[in-house]
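A short write-up of the structure that comes next.
Here the complex is missing a single protein chain, while all its other protein chains stay put.
Entry: chain A
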Amino acid sequence: MNTFVTETVSILTNAAMLFVVAAGLTLVFGALRLINMAHGSLFMVGALTVASLASGLTGGWGFAVALIAAVGLCAALGAGIEISILRRLHDREPLAQLLATFALVLVAADLAQRVWGTSDRTVATPVAGRFSVGGAVVPEYDLIVIGIAAAVALGLWLLLARTATGWRVRAAVEDPETLSVGGTNLALLRTSVFALGAGLAGLAGAAIAPLESVGPGLDTQIIVAAFIVTVVGGLGSVVGAALGAVVIATVEGLGTLWVPSYASSAGYLVMILVLAVRPWGLFGTPDR
């Protein structure tokens, strides 16, 4: 029972962060038809921002301020990148866009090393409390992380299902030309969605900072995980990102428990399996 509760909370915490990262990636893919390799770099910037602010801003509220600053910085960076680089490549072939975002990965990694150095940092857990459920001790911060992901899921659902802006985002996935003919400023919509995706990457990075060591390499590590999740869930689908995150976190969590030496390949195996059976992912659409 103890192990079950501890494992469940730990799997859900991982799933929560994977979902927030993957949701950003999948939204950007849907509305811009762009695979953003630099999504992991924005995640790393989010984590590093919190790491450098955390020493000055301590405690729960201090951390909240650092988190909001990280999200704001990443969203602003995202908007800047979209306007200055990606917008110009929008009508080019997908390979040009992919290469541009890959170039951004390299530039971001280099810049991050100049600004933040090469050594790993640790961030103190902003809320150190623990409580016991069924005999197991659960860190309060894990529940906060799960709560953040739940809030993101709810927020995205409300946005996409209930607001005209959300309908525009969905319409842009289907038929951007018809949307612009109807009077929507597509360039503005694309910039906004990219900034939202970047903000989500930053949020995930900021929230995970107290749980992992923060430093170079975080970018590539998370982008691979986020790709696995989105491919399993279906590129472009937010619901798919949520399901994919739970599936991958569960497989990796149980893998670590039962076959530790193979755990790191578990996610890839699931991805290969899904690709073989349903190449468009669990919630994707076949014709894209």
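To be clear about the criterion, contacts are C-beta pairs under 8 Å (C-beta built on N, C-alpha and C of every residue); 3 or more make two chains touch, one makes a residue touch a chain; residues count from 1.
FYI, contacts and distances are computed from a predicted model.
UniProt records the chain missing from this view under the protein name "ABC transporter ATP-binding protein", selected from "Acyl carrier protein", "Ubiquinone biosynthesis accessory factor UbiJ", "ABC transporter ATP-binding protein" or "Cytochrome c-type protein". Of the candidate positions A:N2, A:N185, A:Q221 or A:S265, contact with the unshown chain belongs to A:N185. For chain A, the residues in touch with the chain missing from this view are 164, 167-168, 170-171, 173-175, 177-187.
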